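One structure, pasted below without further comment.
Excluded from the complex is one protein chain; the other protein chains are retained at their positions.
The block that comes next holds chain A.
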């Protein structure tokens, strides 16, 4: 039960951290100053959500039995760490196979359209996720969901408007937006495909029913894509999976190498 709750928290937290990190790569490189600030704000929102969830995950981990603890992660540096686990330990000392984010969020930024498409699929998911999680029987998760929902609503408005603007824009912007939607589509399914942790938490009243949200997610996404005059990819398309259980694309390793380098090279460093 506790281990499944921890897995569940890590799914949520790792999504937020890895997407936030990816988006933060735009800082200083945005297409215009105003959008550079906008996307950096969004990165910080995701990072803030990740922190709240990691703090709770750390608390949950520290309460596990010694046996559960040794079995849970397979990251050598994490396991050699003797202090109580904190949000930082979880973010900086786990290796890729111990991350549970969906494959979508670790995909590279590509051009602006690719970045928007990734956020667009994720933001529509996170609005549904946090709306439902507000009623979680777990008070901490419910509180994080309530705070995060406001941010997610703004993110989904922002990314949806960009999809419409580029899709219903010039010939070139439309072609690029369509390509990004088509290419990223195969990564969207995993968000709403329940893992073992999702199912266990649903039964416990802590998690949410992802299957029940699929239809709404599709309708909402379809609505924006129609407004954007873009083709809607098939619901039946084959989807990538594996991130939620620790099987990642090669991209995650590069993200972690950059993100974790400082704490690995200079443990406990502060600045």
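One rule holds in what follows: contacts are C-beta pairs under 8 Å (C-beta built on N, C-alpha and C of every residue); 3 or more make two chains touch, one makes a residue touch a chain; residues count from 1.
The working rule: contacts and distances are computed from a predicted model.
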Chain excluded from display, named as in UniProt, from "ABC transporter permease", "Roadblock/LC7 domain-containing protein", "1,2-phenylacetyl-CoA epoxidase subunit B" or "MoaD/ThiS family protein": "1,2-phenylacetyl-CoA epoxidase subunit B"
Contact residue for the chain not shown (choose from A:32, A:139 or A:265): A:32
Residue touching the undisplayed chain, where the options are A:59, A:88, A:161 or A:179: A:161
Interface with the unshown chain - residue positions in chain A: 32-35, 37-38, 41, 157-158, 161, 165
